[in-house]
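All protein chains but one are shown at their positions in the complex.
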Amino acid sequence: MYGAFTLSQSDKRPMYFQIMEQIKQRIMVGDWAEGQPIPSIRQLAVGLQISVITVKRAYYELEREGVIVTQHGKGSQVASTPGLGARLREQELEQHLEQAARIASQLGMPPKRLAERLREAGDRVAEKDRELI
Amino acid sequence: MTSSVIGHLILKDWRLNRRLISLCIGVGLIALVIAQYGGQVVRLLGSVWFFVSLCILGSMLPASAILNERKKQTLAFVMSLPVSSVQYAIAKALSTSAMFVVPWLTLVISALVFIETGRSIPHGTIPMLLIVAMLPLVAFCLISAAALVGESEGWLMATSILCNSSYWLVWYLLARIASLAANWTRPVAVWNSTALTILSVELGLIASIVGLALFLQSRKRDFI
Partner (left out) sequence: MNDLATDLAFELSGVCKKYRYFTLEDIHLKLPRGQIMGLIGANGAGKSTTIRVLMGLVHQDSGEVRVLGHRMPAEQVAAKWDIGFASEDMRLYDSLTLDWPMGFMRSIYPNWDGAYAQILLKRFGLRAEQKMKGFSHGQRVKASLLLVLARKPQLLVLDEPTTGLDPVARHEILRELTGVMAEEGRSILFSSHNTQDVEQISDQITFIDRGRIIDSMDKETYLDRWRRLRLEVPLGTELPPLPGIVGVERQGRLAVATSNDFVPDLTHAYENTGARVQSIENMTLEEIFVANVEHSREEVEA
């Protein structure tokens, strides 16, 4: 269950954050389904060879965001909210869009130009997808 | 439970030093056999060898059993076990004494048996034999105490050298005591007050050295 988790200390983002991201990824791609039980904090810590406190933090933040649910004595599971995977993907998109907007503002790019660039990027991606088929 | 830890520590010391002990017993017994036969010189050599093997054991054993534990850094391993520093000292004292006393007793009793069964050595030598054989035992206690309490090679070497170089002097002085020397050639062992006094002095020395060492050891606050 922990096989594909890769944590890197050279990654600038804190470890608990990386764990959160990778858990969300699993939910987004559908590997971890809504309502599915997930490893306990201790199990994950031992499996990943990291401190319990880091996993605790990751689970705490995930619970705050409504991504997972922990019941005392029963362990943790993915939240049963339908469409959770899609919602997480939406959030990821939001983050990327905000980042793009931030950089655009640093470059002094007007919003209209940014929208154009986004459309052009969308076209490029669609082109590449067609080439792969 | 703790007594088993002490027991295991004692067994450990035996396991580590069994070669040295067997060598000493072996050499001592060979020396005894040689002392029975051959001419005067060979006999003398045999007797000297007999005592020297005890002397060597007396100074090598403390080095191997006590000091090496500190030098070779195995002391941390021992102290990580459920024993206190006093219990460790007791275990050490017991094992080291046993490791000396067993060969010592073996050789002394063998010597007495040889004297009893062979006809070449008069029984009058027995008191002298015991007195002289006690010397390495006293030396051993002193060197062990120095190694245990002094915790350094310096102390061990100093007492070793002191003891090893004093043997000759003590042997010489003992040989000069008229009331002892006179009875050597007698066919019967003569236990006069001189002999008994000297023996009790030796035993008293052993007791005080051991007592002092344990006392000093219990006052230590740092183990490592």
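As written, the chains take the letters A and B, and residue 1 is the first residue of each chain.
Basically, a residue touches a chain if its C-beta (ideal position, glycine included) is under 8 Å from a C-beta of that chain, and two chains touch if they have at least 3 such contacts.
Please read these numbers as outputs of a predicted model, since none were measured by experiment.
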| item | value |
| --- | --- |
| Contact partner of the left-out chain, one of B:I10, B:V83 or B:I143 | B:V83 |
| Per the touch definition above, residue among A:T6, A:Q49 or A:Q71 touching the missing chain | A:Q49 |
| Where the missing chain touches subunit B, by residue | 1-2, 4-5, 8, 12, 15-16, 72-74, 76-77, 79-84, 87, 221-224 |
| Where the unshown chain meets subunit A, residue by residue | 9, 12-14, 16, 42-43, 45-46, 49-54, 57 |
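To be clear about the criterion, only the chains that are shown with their structure count from here on.
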| item | value |
| --- | --- |
| Separation of mean Cα positions, subunit B and subunit A [Å, integer] | 76 |
